[in-house]
Structure formats: structure tokens, C-alpha cells
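What you see is the complex with one protein chain gone and the rest in place.
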Amino acid sequence: MLLWGFCLHSSISDVAKKIKRLEIQGARNVAIAAIKSVEATTTESKAKTKQELLVELSEAKEVLFASRSTEPLMRNGVRCVVQAVESSDETDVKNLAKVVSSVSEEFLERLEQSKAKIASIGSKRISQNSRVLTHCHSSTVMNMLKQAKADEKIFEVVCTESRPVFQGRITAKEMLDSKIKTTMIVDSAVRHFVNQVDFVVVGADAITSEGNVVNKIGTSMIALAAKEARTPFYVATELLKFDPVTVFGSYERIEERGTEEVWSSPPHGLIIRNPAFDVTRRDFIHGIICEEGIIPPHSISELISRKYPWILEST
Amino acid sequence: MLLWGFCLHSSISDVAKKIKRLEIQGARNVAIAAIKSVEATTTESKAKTKQELLVELSEAKEVLFASRSTEPLMRNGVRCVVQAVESSDETDVKNLAKVVSSVSEEFLERLEQSKAKIASIGSKRISQNSRVLTHCHSSTVMNMLKQAKADEKIFEVVCTESRPVFQGRITAKEMLDSKIKTTMIVDSAVRHFVNQVDFVVVGADAITSEGNVVNKIGTSMIALAAKEARTPFYVATELLKFDPVTVFGSYERIEERGTEEVWSSPPHGLIIRNPAFDVTRRDFIHGIICEEGIIPPHSISELISRKYPWILEST
Amino acid sequence: MLLWGFCLHSSISDVAKKIKRLEIQGARNVAIAAIKSVEATTTESKAKTKQELLVELSEAKEVLFASRSTEPLMRNGVRCVVQAVESSDETDVKNLAKVVSSVSEEFLERLEQSKAKIASIGSKRISQNSRVLTHCHSSTVMNMLKQAKADEKIFEVVCTESRPVFQGRITAKEMLDSKIKTTMIVDSAVRHFVNQVDFVVVGADAITSEGNVVNKIGTSMIALAAKEARTPFYVATELLKFDPVTVFGSYERIEERGTEEVWSSPPHGLIIRNPAFDVTRRDFIHGIICEEGIIPPHSISELISRKYPWILEST
Amino acid sequence: MLLWGFCLHSSISDVAKKIKRLEIQGARNVAIAAIKSVEATTTESKAKTKQELLVELSEAKEVLFASRSTEPLMRNGVRCVVQAVESSDETDVKNLAKVVSSVSEEFLERLEQSKAKIASIGSKRISQNSRVLTHCHSSTVMNMLKQAKADEKIFEVVCTESRPVFQGRITAKEMLDSKIKTTMIVDSAVRHFVNQVDFVVVGADAITSEGNVVNKIGTSMIALAAKEARTPFYVATELLKFDPVTVFGSYERIEERGTEEVWSSPPHGLIIRNPAFDVTRRDFIHGIICEEGIIPPHSISELISRKYPWILEST
Amino acid sequence: MLLWGFCLHSSISDVAKKIKRLEIQGARNVAIAAIKSVEATTTESKAKTKQELLVELSEAKEVLFASRSTEPLMRNGVRCVVQAVESSDETDVKNLAKVVSSVSEEFLERLEQSKAKIASIGSKRISQNSRVLTHCHSSTVMNMLKQAKADEKIFEVVCTESRPVFQGRITAKEMLDSKIKTTMIVDSAVRHFVNQVDFVVVGADAITSEGNVVNKIGTSMIALAAKEARTPFYVATELLKFDPVTVFGSYERIEERGTEEVWSSPPHGLIIRNPAFDVTRRDFIHGIICEEGIIPPHSISELISRKYPWILEST
Partner (left out) sequence: MLLWGFCLHSSISDVAKKIKRLEIQGARNVAIAAIKSVEATTTESKAKTKQELLVELSEAKEVLFASRSTEPLMRNGVRCVVQAVESSDETDVKNLAKVVSSVSEEFLERLEQSKAKIASIGSKRISQNSRVLTHCHSSTVMNMLKQAKADEKIFEVVCTESRPVFQGRITAKEMLDSKIKTTMIVDSAVRHFVNQVDFVVVGADAITSEGNVVNKIGTSMIALAAKEARTPFYVATELLKFDPVTVFGSYERIEERGTEEVWSSPPHGLIIRNPAFDVTRRDFIHGIICEEGIIPPHSISELISRKYPWILEST
């Protein structure tokens, strides 16, 4: 349990609260805000020794980790920064702050590059005159589809409305703004239309060590319907959404959100279950489109251990 | 094409309009209203010969059939009545009206009996301490679950919200009113929960000659998820929802409803597809719970030809 | 609840006890004994009126039905006889006894004929130089395989040991006595060998209205392994094992037998579950080999209603 | 074994030879020729008694049945005629000849009507702007597709070449002659294209009691690929191709044809296997399009026993 | 072929005999005994040169490898030790003996650590109030379930009896001794109960380069039934059970044991087949729980080549 240290920088708790209240949302935005707050904490730290700084960072980490349950990208970002301090030869706090700045910057830049690479790789998978189905709203997927449009691919998008919060409406608007022909359907109509679709692509909130993908509730049903119709199903995501706790046995936690999202005035006695995500097993996924290329989800653990070994070292 | 005869009884066109506008809805209610309007038409008919009466009935039939596309129960009811007139030895219009009254009554009574039989049969399938999932709102299913409650079965119900029109809310209220423990989930969460469910039961809007069932959009995805988890999937329905046009090659028409049901103020240019139903193939259905007992859907054509041969004779 | 009438013929309760204690076993033997006891009861009845006789028969029926839970053949036999009395125009008890005798004889003869027909039909399905796998010990299957041998088919048999009671040993002996090359394996080795098998055939204890087959525990796993390897799976059985209560919603009851069959001296606190049967769904069954030929299990209800309508009329 | 009677009418052996040598081919043509030869035999018979006539007919039947192994339609036709003589009250040979004529005519006419009904029913299944795949050359399927064209359906056909005898080329020509856009592929390319196809329809050489369909080699692979892609697979066929010997245990015999069809000058020692047909199991078939409508193959036995009971009575 | 050298240390042949006679059993125990005997051999060796020592070790290896066919863990242990000698720069036999001692110790310690890691990782996968099914008796699985109990997980165990040698009884006792609620079923009842189970976990005797797992006969049937019911299936095992010969084409050999295990007094002429293991393909396995975490079996070869490259270098 965390005992709040008086030294906790205000920006950490602020950011954590905003994440909790969904004022900051989207895996990427959450990660950016968290890393920046850690950077600020360090820069403005009054710690006198490396040891003191590490205590501060450890508290910051705990607070941020507690803000929302399914955020491996943010956690990996924070882990990355804290580890850099731990393993640094520097002892001077000022210099350590510079280390943090530089590592943070590098991490954020890498995120930016991954996004661009995924867009460029994924765009090649969009065939001319094809129909692409997506679910919910993923900025990685949006980016990739816009890239395809920029690459002069002619295609159209089918999007689900994505109950309970209707993120599909954001998707629809964003696609239409990019001049992409777009059709919306209710979530449960996917199987009715999936034979007329050439390609399914969704984003991810987390990837597990087994190669499974955690994404918006309903994703696994779409994957199932796609498989039944032999329609390719892809996940576009940064590898940094890999969650190392799943390597060591923990299940990825599925956040269960407020019932009012489903029904604001339900009858007395009604139980409402509102899990935000579900798990799509690796066998339903043709490929993960990530910054390292298109890979079978089955090789995710090996890829992580080759590319980001530090993720596995510090859970 | 129909040329409107001046002799068309006002109640026919009234009823047809109400059906079209969903003022009358639910397969059973639609059928009852239509049959009663035909009965009224006949009783008050000014036709002087059987021939004239048949012309009137034929127009009534056409108007009612055109009111909504996926209503085989109503159509079978109207067919049943019109056929009785055609095949009657009577020639006197007054007597033919009596034939119509008696056939109509018999048809409606049979509907009532079927409902009770299905409830009694289906109730036996609800195991003690089990969890039953249903989709949309089917009066036949509601009746069956209430019967199970009356038979002192202890069970709980999981219901989907059933976008776009949220009929699941009616289901939830009706179950809670019957003191049945009820949980609601969004449509796309079915696969997430289906392994914790012991039994799925849904209603039907139409049954085809291949043994497939047409029901609320999303039904076939639930059936797919249930099959993947080896969870039994049943359909509770009157046999009279069998649609004879499917025997002779026509597809069951899937009504496509207004886009505002999905999104009342969509962005400019967005296409919205809103099919009201989808098709669940026979291979996903453990059994059809009907007035003749629990049957494999594969034997539906033979059963219809044995029990209701007149359905096949007059399309 | 049954109030034991003093008029209950001793042979009824004797037979019921023997069935309960497995002194009489095998669906066919149980049915024969039960019918003969009913016949004896009637012949020696002291009833003075048809009404009195029917009371006796009703009690006999109840006692026999209670003797073991999964015995539709016996129940159908008893139903057949009692119904004959009910629907007879005779009123004289002596004459009714003759009706019972003649109906009983006819029923038993039909059983005998079914056995021969099944053997003759099934034998044709055994290809030259093939390997046939069977489970447990079914006299119908034994008969069929012996017929194939008599028809000069060259084939060999693989049989499971059929835990917990090792009925596979009886099968092995009977096959070897008939000079059929026989291999025994443990039950769990079926998947290891099923690709080397050309044909699976088992018996049945009950057939349900959905076309499912209830048979010795383990049958459904064999069916699953056979399907995975595309090895044909057949059930050889008399149609009279159809259980009409399943039409009207009841599940076929699965007898759960004594734990000592599994482990005679288990450690304290161990729970042992010992269901005698499991359910093999119709989709795993290529065909039911019955007295009417080889049929898809999906058409069982229609076939029963065409051939043995009385089964459906008196549950 | 047949001892050739001197009384065997020359036309019977002529026709049998032509069938054997494929000078007469196509299930329908073979059946017509055989029935006409039986009719001729009877008309010109010198038999003096019904008994003598039946001997002649029995020999004719045996010779015709031996001409080719997979011809249930022809066999059912001959059975139908011979049975009519057997069950006729007539004793006069002249009159019996008239019975034969009238039954033959009726049979042939029924065949003609079935063809038209199947075309009309099947045509309704062809959706506008769809793509239909077929295999080999089936006159029933050709007829159905031409009907769809006549019904102003806009669609295109994909046909396989159908090795080893390239019947797909006949199909291609016939479709092009009917102004239907047509694409040909090699047999093994079906899976590559099946996701772009909306509907598969093939003919049948025989239907078995289990509801399986025997058709040109390769049909079952197409069915498998169609199922994997959730593409509907239909069989268009007259019910009279039902083979009653399969009810009683016999397998439908699969003719194995000459090796030169596969390779006219194979290297020494090469074994060539050339089965003309394969078996498509009922579970791959959405529906059988027959003269009675579209039915699940699972109900075929019941339908035959309801519509053509004589087929089952005289094997 | 081995020419028995007179220099073979007695402990090697003793241990080999005990392994052969099952006096030493369980993959772990066999490995420990073999490694210790190799260590003793070296310590007491009279070899004067490294060369002579390697000849002794090579003979020891051959004798131990021949003792039982499916023992990759033991073989990898012996390989590890022999390789250390081969690649050592030491030439002095005494010093080489020290190398052997230290490598042996390290290997055994690593085994011990793996066991603890697997228990800790696997325990996290046991959900509260869940039901876990296991097969046969695996010390790795036992350890993991006891750890879950120690971690205050509330769960119950279902175990099969595991014919023919009833190792399930050892499992049952061990679980009951650990105060875990336990139910036993016969092997063939798994499919009957698998829908009521939340998690399946078994051990392994060998892992192949394809990612398949060799384990007690019946494991693959359980995996099949689990997959059909969408019940997760895990394998808990040390990576050192990876068998390198499978990389280079050899099949993992399946030991076939004595017939008396199945039936001590079988009738004359009965063939009994008694394979000790079967193969569960990677596609049935959700994850391998090993000392490196939970991994998809598909990445096993890469993981081995990363963690234990020496395994691949010395087959």
C-alpha cells in the first residue's frame, strides 16, 4: 500500500486524477501525459540524493499505475523512465533529471515514429476497391487508414457504433473528414455484413504474453465472425502495449465501467455489467501490424524480449 | 400491382397503416389485428356473390401483406382465412362470413394454445440454478420464462440491450416484474459472458424451409458465440411463423429500417445500414421449441407438411 | 406419488427390484422382463372390470418406470401394452388379458426383427479389410458385427475397456469368440488411434427428440475425436429407444451410479462423480442404423411420428 | 447372376451397351433411354402371360442396372415401371403393355416438370449482381441458370474446368451461348476465388438416405472451401436421384473410370486412380433445390417416403 | 551399437535398470538420479586423460539414454554435463570432475528454481472460486496448485482416474492432503463435465520443436474437449523437457507399456495396445507455463535457442 509522501509532485496526482476521470483518454494520450508529469516531477524535484529521487519516482509510479487498470503503454513508459534512473551511473540529481528528460523524449519520439511506421505498413495492406471494417475508435487505425487514403487507395470503411459510449461516431466523423466513404452499423450487425468486407482492422489496449489482444468490448465477437467468413482480421498497435505482468501469470485486468453508460435510468434491481474490453485470442488474428512490421501474434514474447528486454525486467 | 378497389373495408387499410407505422407491433399482435380486420371486412361486406367476396378478400390480403416485409405469422393467418372461403362449399355470403369468423377464431385460439404449450415445454428445459441468456424482446420467450418461474425454477436471466431500439429494456423490466434476477449487457459483450451462461433462448420472426430462423439483428452472432462455447441455443416459436415462400426459392426479406434509429443526427455523408433481422442457420440451433415439442430445425419442412399442409398450398 | 396397492402382482415388484440391482441389465433384457411381468400380471389379475385392471396396470407401470432412470425401450414397451388395453373395445378382463398377450408378443417379436434388420443393414456398412471401433458392450452392435463376419467381411475390431465397469471386456470376449481379430485400448487412448480406424459404431440407451443419442459415458468424446479425424460415426439402435418425454421438454435423465464402481476405497473427503451415460449430439452422428434403414438423426421425430405415433400419445 | 434369356429384347442390350460406352450419358438421358427401351420391350413382347412378361422385365432390369454403377435415376425409372406391372390387376399382356406405356410416359413427364420447377425455384435464389460458382456440367443447373437469366437476373458464372474430362468447357460454352458472363478456373483454384463468390450450385448423380450427395469428383472439396468461407452451397437435383439401396446399408458405388482420362501415356509402373465421383456430406449443403422446393438434405428420407414411397419398396 | 566398456561405473547401470523397471519414476526424479550417477562416475573415475573420461561419459550417456524412451529432461541433463566436459579448457581429470560436480549442481538447482517459478506464475492463473481440471499426476502441477492454495485462492480440483495405472488416485490424495476440495471422474467423462470447469492444466513429458506436448495418454482428448467448450487449456512444465531430436526430424517416441497394466488376464488372442503418452498439438494449448513465464507453444524453438542454446548443439 502506498503511504502518500509529502514530496509527491502535484502534477502527478493531477494527471492521475484526470486519467481516472477520463479527462485524459486514449492509450497514447494517457502515456504522454504520464511521462511528461514524471519528467516535470524530476526536473522540479527537491531530492538531494539519487536514493531520495528514486523514492519520489516510485511513489509517482504507484499513483499513476493506480489511475486506470488497463494501460500498459503508460506503465511501460513510466517503467522505462524510472529504470533509466535506477541503472544510471549518475548520482547527481540534476544530471539524473537530464537523464529522465532525454529518456522521456526518446520514448515519446519512438511512439511518434511507431505511429508513422504502422501507418505506412498498414496502408499497403489496404487493397484497391476494398471494404475495411473497424470497431471503436483507435488513433493508430485512423492514422493508418488516412495514410492509405494519402497513398491513393480507393476503399471504404464500415464502422460499428461501439456501444455503450458510441466511439464509432468519432471514427465515422474522422473518416468522413478524410473523404473516405463510410458506413455505420450497430455492433450486433457485424456478422450480417462481414462477408461483404475484405479486411478487418482494430487497435489494441494491451497485448498479452500469449499473443492475445485486449481491446474494446465486442472486438472478440467481430474476430469470431471474421474467422467464420474467412475475412482477414488484423490488429494495428505499438508493441509497447505489451503487458509484462501477463508473462508472470497475471491476467490482464478488464476494467468494468459505470452502469450509467449502458442505461442511465435502469429499473430497480437490474444488474448491469459493463466491461470496457474483451480478449481476442491469437488464433483469430492474422497479424499484428506494429512498428517492426506485420507479425504473427504467437511470436510476440520473443519479439519483445529481442526489442524491448527492459519491459520484462521491471514489473 | 394492386388497383385499389373502392370496396376495401376501411379497417383493412387502417390496420395496414398501423402495422407500417409500428403502432401495432410484435408478430402475434400484428397477426391478431390483421385477422380481426379481415373478419370485420367479411362480416360487413356488401359483396353479393362469393366471387365478389373473394375479390375483396384478395385486395385485403394484398394490402395487409404489403404493410411489413417480415411477417409470416400474419400472412399465414390471412392465408388460412382466405383459403377457407375459397375451399368452402358455401356460396351464400352471409354463410361465408360465418366460415370466416369460425376459422379466424380457431386460428387465434390455436395461437393462444401454442403459446401455452411452448411455455410448458420450454420451462422444463430451464435447469435449477441456471443462467439463461436472451436477446431482444420475444413475448413467446417471456411467457416461457415466466412459466419456469411459476414452476418454481430458480434461475437468472441475462439480457442484451438490443440496439438500436433497446427492446432489451422491455425484457429487463418484464423479467424483474416477474421477480426474476436479471442482468443487462451491451450486445457486443455476449461472447465475454457466454461461457457463464447455461442456456440461450430467443424468439423468431420467421422460419425458412431450410430450417433457418430469422430474428432480431444480432441473433446469429449470439448463436455463433454460443456454439463456440458449447452453450445450448434454442428458439422458442410457433410453427406458424414458417414462411412458405422460402420453400419455393424466395429469400426471407430482411426489413431495413430507418437510419434515425441508429443515429438521429449523423454527420453529412454517412451511410447507415439498419437491417432489423439476421438469419441464424439451422446448424447453430439445438432445437426449436414449438407447439409440437422440441424439434431439430432440419425437420421443419416435413413437420409443416404434416401439420399445416395448407401453408404450402397457397403462396 | 404412488400408494402401493395390495393388488400389485409380485412379479412386477420382483422384476423392478432386479432391474434396480442390475440383476437384469441391457436395455433389451430389461424391456423383455418388464413386458413379460406386465403380461403375467394381467393374465393372473383378479380385477373384475376393465377399470380395475387399468388401475393395476397403472401401478405396475409406475413401479417399473421407477426402477431405473434411463430405460426408454422398457417404458415404450410398457406404454404400448397399457395403451392397447385403454384403447381396446373389449370390456371383459379375460379378453383384455388376451389383448395384452398378443400385443406383448407382437412387441417382443418386433424387437427381435429389428435386431435382425439392423444387423443386416449395418453389416453392409462394414467394408472389406477395415477397422471398426466400438465402445462399451451393445448387443445390437455385437449382433451387427457378427452378421458382418457371417457375410464374409474381413475386418477387425478395436474396443475400449469402458471404465468404470469394464464392459469392453465382454465385448472383447464376444468378438474373439466369433473369430474376429480384436484389439483393446483404454478409453482415453481413442484419439491416439482414431485416424487408423475406418468406422465407429456404438449402441444407444436413448434417443431424444432433437436426434441426440444417450449412451455409455465416453461415447460423446469418441464421437468428437472421430469427427476431428473425419472418421464416420454410426449408432446402431432400435427406434423404440426414442424417449417421448424429450419431445415435451424434459431432459433425458442421466443415471448417476455408485462411487464404488470408480474406486472401492477412496480417501476420505473425495467426491466421485459417476454418470453412467453422456449425450452425443446429432451433428456428430453420420447415421442411425435402425430397423427402418440408415437415417440422419435429424429426422428422428418425423420418423417416429410416422412409424410409432402411439409413442407420442401417451407420455 | 443373370443367365441371358433368349427373350431379351435387342433394344435393352443396345441401350445398356451405349450407356456402358458413354454413348448415352447424363443421368437424365440415361434414364430416358432406359425407360423407353423397357417400354419398347414390353410393347413388342411375345410373352403370353403376365408371369412371362415379368421374367422378361426382370432380365431387362438386371441388364440395365449392370450398365453403369452410379445411376439411381435410371434405376428408379425402371423400378417404377416394373413395379406398375407387378402390382397391376391386369393379366392380359397387351393391357399390361399399355400400363407400361402410361407409367413410362408419366415418369418422363414428371422428370420434365421437375426440371422446370427446379429452374423456377432456383432462379429466385440468384441475387442481382451476384457471382455463382458451379462445377462440372449439370443440365439441371444449366437450366436453372438460364431461367435466372430469363428472369432478368444480372449475375456472372465461375466454372471449373472439371478434370479429367473437362466438362466445365461444355458448361462455359452453354453459359456464354446464353449471354451469361463466364469465367473459367482450374479445379484447384476454387479456394483462391471462393470468397469472391456469392453462391455455389452443383447438380447430383445420387442422393443417399443420410442426405449426402454423390456428384462429380471435386464437388466435396468445393463444398469444404465454400463452408470455410461461409459461402452458401446448394445442390439442384430431382428427388428421383435418391438411391434406395443406401437406406438398406449399401454404400453408393463410386464408379472408377479409365486411367487414360487422366494421362494417356503414363510412365511404366504409375498407378492412376480415377474415381468419377465423390461424396459431399449433408452438413456442407445449405439446401437441396428439388421439385418439392428447397429442403435441408437431412429430411430427404422422410420426404422420399412421403412423396415416392414406391422407391423404398422395391430394391 | 554400444560395446560395453569394462570401465562403466556400476552406479550408471544400476540407475539405468531402476529407471527401466520404473523403480525410479517421474521425469524430475529420473533426471536427478541420472545426473547424480554421472557425477559419481566422474568423481570416482580412473580415467587418466580427458579423452578417457569422455569415452566413459559417452558410454554412460548411451546406457542412460537407452533406459526409457520418453525422457528428454534426463537426456538434457546428461547432455548438459557431458558438454561441459567437452568444452572445458581443463585437461586434468580431477579438475574435470569438479566441473561436472558444479555443472550438475547448477542444473539441479535450476530445476528446483524452475519448479518454484512455475508454481508462482501458475498460481496467479487460478481464479477465485474456480474449478480446475487436471489429468494424471504431475509434480509440477501439484506444486502449482498447492501454491495457489497457499496464496489463498479458493478453488476446487477435478481429476481423472488416469487409466491404466490410476495415477489420478495419487493426485486426489495429494490434493485432499492439501485441503483442496477434489472430485474424481473416469477419464472418458471429461467431456461431460468440461463445461463446468474454468481451467485445465496438465504437466508434460516432452515438448517438441513444433510446440506440441507429449503427456500421459488421454491428454489430447481432454485438450480437444476443452477446446470445444472454450475452456482454457494450459501446460505447466520446465522448458528443459524440450526434446532437441524433434528439431532434426525425429518423432518423439511414444513408449508402449505392458499389456497387463490394462488387463491382467485377458482372453487368448486379444491384442492390447498400451501407449503411455499421446501428443497434444500446439493449437490446443493456450499457454505453456514455464520458468520463463507463460508463452505460446509456437515460440518454443526460439525461446530454447535463446535460453538454452546448448540443447540444440549436442544431439
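Note that the chains are named A, B, C, D and E in the order they appear, and that numbering of residues resets to 1 at the start of each chain.
Definition applied: contacts are C-beta pairs under 8 Å (C-beta built on N, C-alpha and C of every residue); 3 or more make two chains touch, one makes a residue touch a chain.
Not measured: the values here are computed from a predicted model.
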Next item on the list: Could you run through the displayed chains and say which ones the absent chain touches?
Entry: A, C, D, E
Notebook entry, point to check: With respect to the chain omitted from the figure, which of E:E52, E:E90, E:D198 or E:E302 is a touching residue?
Noted result: E:E302
Item checked: Residue, one of D:R110, D:R169 or D:R253, that touches the chain absent here -> D:R169
Check: Of the residues in chain C, which ones touch the absent chain?
Finding: 195, 228-231
Note to self: I need the residue numbers on chain E that touch the omitted chain, in ascending order.
What the structure shows: 209-211, 246-251, 281-283, 296-302, 305, 312
Checklist line | Touch residues of chain A, complete complex, unshown partner | finding: 120-125, 127, 283, 286-287, 289, 292-296, 298-299, 302-303, 306
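Criterion: only the chains that are shown with their structure count from here on.
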Notebook entry, point to check: Which chains contact both chain A and chain C?
Noted result: B, D, E
Next item on the list: Over half of the contact pairs shared by residue number: find the pair among A-D, C-D or B-E that meets that against B-D.
Entry: C-D
Next item on the list: Using mean C-alpha positions as chain centres, tell me how far chain A is from chain B in Å, no decimals.
Entry: 44
Checklist line | Computed distance of Cα centres, chain E from chain D, in Å | finding: 58
Next item on the list: Find every residue in chain E that makes contact with two or more other chains and list them.
Entry: 228
Check: When you draw the chains as points and link the ones that touch, which shape shows up: line, ring, star, complete, or other?
Finding: other
Next item on the list: Could you list each pair of chains that touch one another?
Entry: A-B, A-D, A-E, B-C, B-D, B-E, C-D, C-E
